[in-house]
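Notes follow the structure.
Removed from the display is one protein chain of the complex; every other protein chain stays in position.
Now for chain A:
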């Protein structure tokens, strides 16, 4: 399911950065936003890497390509990142470009926005996305809205990235799903990666984008292995991924829930079902083209999300589907979400908080009717 050439909504590729670091980077903000270009698919160079290695490789490639790209956050430099995404990079790029910040999310998020306004391309890492609640004002008002309030004068080409989601008994405060809270902020894009391949390719696009991108990784996916593409491969930030083509029902998911769904699909295949699985990738904006095309085909939709039942990405998607594709549906949209509770430390309780494969199977039964395996 290679995300090959993209249409009008592909991430634009800015002009290659050539001049040495001596040039005034303050002038860089006057560079015009490039017209849309197709994503480049170069040689099919594929190797297997773990997601953290894939992210690291993407980061390294983009930092080498563009001297205005820099990473800032807690323990990203000398420590190499708490999930090793920036492992060893400070030796190559120095302490300024792999900036170890003190523990002050509000402060260093604002600092990243200020730097981005001058023409730099900072990547600000939240060690856990949950910590970025402390930086909410900077993300909402400055990162998201400055382009608008300045009448278009300033852009904020930054990437805010980090792991979120429910891990293994990390406790309530370290198991949050910030995409629920960020989705209403105007002016930002929300992207969730899920495989080694798309994590690298999406991160590269996010870094090159002139829009502020909030890039969601997942605490439990950093060791997921997969083939990755070469240095010129960027993936569209606004395009969903077709994980499995099918006919019976469309199952929408993103991030770790993709694996939960595919686990359920393994069981469902045995039972004679043929579900279509769509990984949203773009949480804001939704890829309505892919979404509506799939629903028009299967006429049934299930959303599987890790967000809470109240106010999550799934809640928004469910509303959008009902409002714009009502006549295409044979059944109301089923939405599987986490319980509206703080995530417990205790193993069984934690497991009961989030969506498990059995629930996905049951949802398909409900929507498609129970079948007896042939």
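Just so we're on the same page, contacts are C-beta pairs under 8 Å (C-beta built on N, C-alpha and C of every residue); 3 or more make two chains touch, one makes a residue touch a chain; residues count from 1.
As a working rule, contacts and distances are computed from a predicted model.
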item: Per UniProt, the name of the complex member that is left out, chosen from "Spermatogenesis-defective protein 39 homolog", "Large ribosomal subunit protein uL24m", "Pyruvate dehydrogenase E1 component subunit alpha" or "Proteasome subunit beta"; value: "Pyruvate dehydrogenase E1 component subunit alpha"
item: Of A:138, A:235 or A:337, the residue in touch with the unshown chain; value: A:138
item: Option from A:184, A:223, A:247 or A:324 whose C-beta touches the chain left out; value: A:324
item: Residue among A:110, A:126, A:226 or A:246 that touches the chain left out of view; value: A:110
item: Contact residue for the chain not shown (choose from A:126, A:157 or A:246); value: A:157
item: Residue numbers in chain A that touch the chain omitted from display; value: 8-12, 21-22, 24-26, 29-30, 33, 36, 70, 96, 101-102, 104, 106-120, 137-138, 141-142, 146-157, 186-187, 189, 209-211, 238, 285, 288, 319-320, 323-324
